[in-house]
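Take a look at chain A:
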Amino acid sequence: MGLDFGVVPGYLGALSVGAGWTVVITVLAGAFSIVAGVLFAVGGLYGHPLIRYPVKAFVWLFRGTPLLLQLFLIYFGLVEIGIDLNAFVAGVIGLGLHFAAYNADIIQAGIVAVDRGQTEAGRTLGLSRYQTVSRIVVPQAVRDVVPALGNNMIALLKDSALVSVIGVAELTLSAQLAISKTFRPFEFYFAAAVFYYVINLCLEAALSRIERRMEAAR
Partner candidate 1 sequence: MDVELLLRVYPFFLEAALVTVQLSVLSIALGLVCGALGASARLSQLRILRFVGAAYVSVIRGTPALIQLFILYFGGPQIGIQLDAFTAGVIGLGVNIGAYMTETIRGAIIAVDRGQTEAARTLGMSRGQAMRNVILPQALRLMIRPLGVNINAQIKGTALVAAISVVELTYTAQRYIASTYKPFEMFLLAGMIYLVIISATGAAIAWLDRRVAIR
Partner candidate 2 sequence: MSTTESEMAGNGPMIDVKNAAKRYGTVEVLRGINLQVRKGEIVAVIGPSGSGKSTFLRAINNLDPLSSGEVWLEDVQVNKPLTSYQYERHINRVRQDIGMVFQHFNLFPHLSVRQNITLAPRMLKRLSKQEADGLAEQQLRRVGLIDRIDFMPSQLSGGQKQRVAIARALAMQPKVMLFDEATSALDPELVEEVNFVMRQLAESHMTMIIVTHEMGFAQDVCDRVLFMDGGMVVEEGSPDVIFRNPSQERTRSFLRKHLKGRN
């Protein structure tokens, strides 16, 4: 059959829209995963046992099972309990929860690393336990783990391709739509790969800027 990249330019617009959605999904799921990761980390360390153990179980379960399986659970499971989310929301929540489990683990390690003396200092000043954790410990821990969280965001970008499997219209799915019209899988998956590669480069550059700035702010 051979290769003919001449078919690609006609679909660049559609692919670019798909790439835009990939960026949107990555940003939304990334933000969600960090916020939820902090909550899980704090809940797993300091929470009431009724919170702590379920959180630990969730993190264990979501770190130990494939993202794709989790996406199926969330996409079909939420419908099952009467919440009819569209694929986009399910995809963002699925990606977000999956990476929240990984982020929680990293942030917990960061909290444990700063804790000791800082907690004592905070409590000595008369801050409450909650104030000490939220104002003193967590901000430092999050800053310490920025590089590791950044790596997770890069992984998230690439794993966002998986939400195409539950029908979210992003870059991979837009390539598949083009393929269904042209029957040229190699060319369009290759084109999608180039888009991903470029987005990835931009994300890496942005993350290293953030890291440098945080390093300078110390």
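Structure notes:
The working rule: a contact is a pair of C-beta atoms (placed from the backbone, for glycine too) under 8 Å apart; a residue touches a chain by one contact, two chains touch by 3 or more; residues count from 1.
Selection rule, in plain terms: all candidates are chains of the complex that A comes from, given by their letters.
These figures come from a predicted structure and were not determined experimentally.
In the assembled complex, chain A touches candidate 1, while the other choices in 1 or 2 stay out of touch.
Those residues of chain A lying in contact with candidate 1 across their complex are 1-3, 60-61, 64-70, 72-73, 76-77, 80, 158-162, 164-165, 172, 175, 179, 184-187, 189-190, 192-193, 196-197, 200-201.
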